[in-house]
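One structure, pasted below without further comment.
Just one protein chain is left out here, and the rest sit where they should.
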Amino acid sequence: MKRRSLLAGTAAALVVAPAVGRAAEKTKIVWWHAMTAALGDEVNRIVDAFNQGQDAVELTAIYKGQYPDVLTANIAAFRAGQAPHLVQIFEVGTGSMLAAGKATKQVWELVKETGAEIDPKAYIPAVRGYYSLSDGRMASMPFNSSTAVMWYSKDAFRKAGLDPDKPPQTWPEVVAAAKAIKDKNAAPVPMTTSWPTWIQLEQYSALHNLPFASKDDGFEGLDAQLEINSRAHVKHIERLLDMAKEGTFKYAGRDNAPDQLLVSGDAGIHFNSSAARGNMVKSAKYDWGMAYLPYDPEIIKTPLNSIIGGASVWAMTAPGRTPAEYKAAATFLQFLGKPEIDAQWSQGTGYVPVTFAGFELSQKQGYYDKNPGADIAVKQLARGDVTANSKGLRLGRLPEIRNIIQEELEKALQGNQNAQQAMDSAVTRGNKVLRDFEKSAKA
Amino acid sequence: MERRTIFEGWVLPAALVLPQLLLTAFFFLWPAGEAIWSSLIRQDPFGLGSTFVGLENFTDLFADPLYVDSIVRTVVFCAAVSALSMGTALLLAVFADHHIAGRAIYRTLLIWPYAVAPAISAVLWLFILNPQVGLLGRWLNAHGLPWDYTINGGQAMLMVIVASAWKQVSYNFIFFLAGLQSIPRAVAEAARMDGAKGWHRFRTITFPLLAPTTFFLLVVNLVYAAFDTFGTIYALTRGGPGKDTETLVIKVYRDGVVNLDLGSSSAQSVVLMAGVIALTAIQFRFIGRRTNA
Partner (left out) sequence: MSTSSTPSLTLPRVAAEGIRARPDWLAHIVLALGVLLFALPVWLVVAGSTQESGAITRGELSLMPTLDLSAYPRVLTHGTMGTEPVWHMLLVSGGMALAIAGGKIVISVLSAYAVVFFRFPFRRTAFWLIFITLMLPVEVRIIPTYAVMSDFGLINSFTGLSVPLIASATATLLFRQVFVAIPDELVEAARMDGAGPLRFLRDILIPVSAANIAALFVILFVYGWNQYLWPLLVATDPGLDTIVIGIVKMIGVETQTDWSAVMATAVLALLPPVVVVVLMQRWFVAGLTEGEK
């Protein structure tokens, strides 16, 4: 592997030299990202390793704010002809980036033009699928990826008389466990969820092979319609509403607002991103565990894979950008996919490895033996065969759709409507957003 | 803006306004023109293609009952924030204008909070108000006062109003204080010697003399409440529960920055801009004129 990248580096240097005209000059490229704190440190580690490992390319990584800021900065810069070579875009921005046509150079195009060695098959299907066209060509490079898991407090389980080493696997078991926690007053909050839409609807759909939207969750066309007001979805939302009424489920806000409850240990069961692990290891002061997301056995006997969250790296175009620069960008994307980089990144951050080889390398290094539970996320992502319903979502303006769903859910929790009304209204409003996006993408 | 006494000539004043006008033209008027233009077209975010759609972005907006609701909500919110922050600031300024021991320390401590970096204050609000881990939130819940702004819309609105007003008090305080200090001492002394008492003196003498400052602050607070409360609301409630705390600027941000629906967000900005300009123009006519007489 090492030799291959050395060769690639040399090849890049050969291509660069005539293009720039000065053999000693390195090709300088920039990568804008949204990684803060410890994640920013890990990004810098990767960049240093890349710059020191070859002589042809010098990459600078620049923090450009949180995900929406990076996207805005990228658009402003592109319109001014100053787009960065590479940019990290969150997964829900994928729809917009795919609609950006000539503004981006998709990974498959880069590979074709530069001959970079990036094999889609090396990537875990549930990760790769999210960032690929429906025919399997890769559009962007998977980077920081996580999935949702069930976190639980073993302390609370003990207090409630539950077996801390046998977390509930199905939703009926979860309901029973939350009730036990409440009855024994084993935790201030029996159950809560971060990212209500992502976890309780998007993940729930994937696991149970239910369509979130028509047209294969949007992969087959911009004219997709939401389908989350199906009987199965509504029943799940009804269950959450019933639990809220009984006091076994506590709604704690939108998106990542409930995160605080995870580290504090206030919640007995907390559905959240697997990426919280790094923080938990460092700061949590209670006995916690990670488990697979629960499923409803009456809908599916063996649940499918879960879907990802996180971000990927896109290559951007700009007027006057040389083949050497694209080549340099491709060289770095190829470097990102190396097993040792993938393994180092996932071990250092708590994100999942995105390649099979990266996962296996971590296994070989004994990382998962030393960190029991850390492999649950990747196992959950990689289990079974990916279907049209578990590949991920390909919907434009997904952040707004998530927001609409959260709004309708909150109205239901306030007692202003029932689950069916909430989901019907979410579908109607969400479809309007989708139609607007469809129109603007065709503009 | 009429004065009896003025200087002659137009070359000098033109030269004096020129720098400001140039900056305004480059960094405000041109972008504003772009905003108006993009409210009339439908385009993809990267500017690769666009279609002229006339007023469709506007008619879409007003056809949405939820948007009309959020106009009303924004007006209520702006009024409440302005009144609360200006009232509190005026009260504090009047007392800090007093010649009492330690007033320099009081002043510094009251102005200082304005400088807390917004990135930090969002986090601090959670440490204070979060129902489970916030200092105040936990205390309320522990004392039989159910506090949960993630579900209770009234509490959420109250919270974002107080938090937004809170942030602006230091700003208002410092200008009220400067205004009070600028009142010619002779006037204040004369009033005292006339025997005018506390509240009466304030109402009949001090407050009218503060009118230009008050008018300035009214405009600034209105603009603040309409545009600059985004960070506070977004950090605390993201506009929820439901749409209970969604003001117009939250929607502008979400549509423009997160969803990249540039046509609609430009149209919303134009509506917002027109609304605030209209409001301030009315203020200029009715209040501004009186204070400048």
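For reference, chains read A and B in written order, and residue numbers begin at 1 within each chain.
Please note the rule applied: contacts are C-beta pairs under 8 Å (C-beta built on N, C-alpha and C of every residue); 3 or more make two chains touch, one makes a residue touch a chain.
Since the structure is predicted, the reported quantities are computational estimates derived from the model, not experimental observations.
Touching the missing chain, out of B:Tyr67, B:Tyr149 or B:Tyr253, is residue B:Tyr253.
Checked against the full complex, the one of B:Leu48, B:Ala79, B:Leu158 or B:Ile174 touching the unshown chain is B:Ile174. When the omitted chain is restored, the residue from B:Leu55, B:Leu109 or B:Ile282 that touches it is B:Leu109.
Mapped onto chain A, the footprint of the missing chain covers residues 30, 34, 36-41, 43-44, 62-66, 69, 72-73, 75-77, 79-82, 146, 256, 260, 263-265, 273, 275-276, 278-279, 282-285, 349-350.
Interface with the hidden chain, as seen from chain B, comprises residues 1, 3-7, 9-10, 12-14, 16-17, 19-21, 23-32, 34-35, 88, 91-92, 95-96, 98-101, 103-104, 106-121, 123-124, 127-128, 130, 132-135, 166, 169-171, 174-175, 177-179, 181-186, 189, 192-193, 195, 197-198, 201, 212-213, 215-216, 219-220, 223, 227, 249, 252-253, 256-257, 265-266, 269, 272-273, 276-277, 280, 291-292.
The definition used in the following text is that only the chains that are shown with their structure count from here on.
Rounded to whole angstrom units, the spacing between the C-alpha centres of chain A and chain B is 37. In the complex of the two chains, the chain B residues touching chain A come out as 41-51, 60, 126, 130-133, 150-153, 237-243, 254-255, 257-261, 263-264. Residue ranges on chain A touching chain B, taken from their complex, read 68-69, 71-72, 75, 78-79, 96, 99-103, 188-189, 251-255, 257, 260-261, 264, 266, 397, 399-400, 403, 406-408, 410-411, 413-414, 416, 433, 436-437, 439-441, 443.
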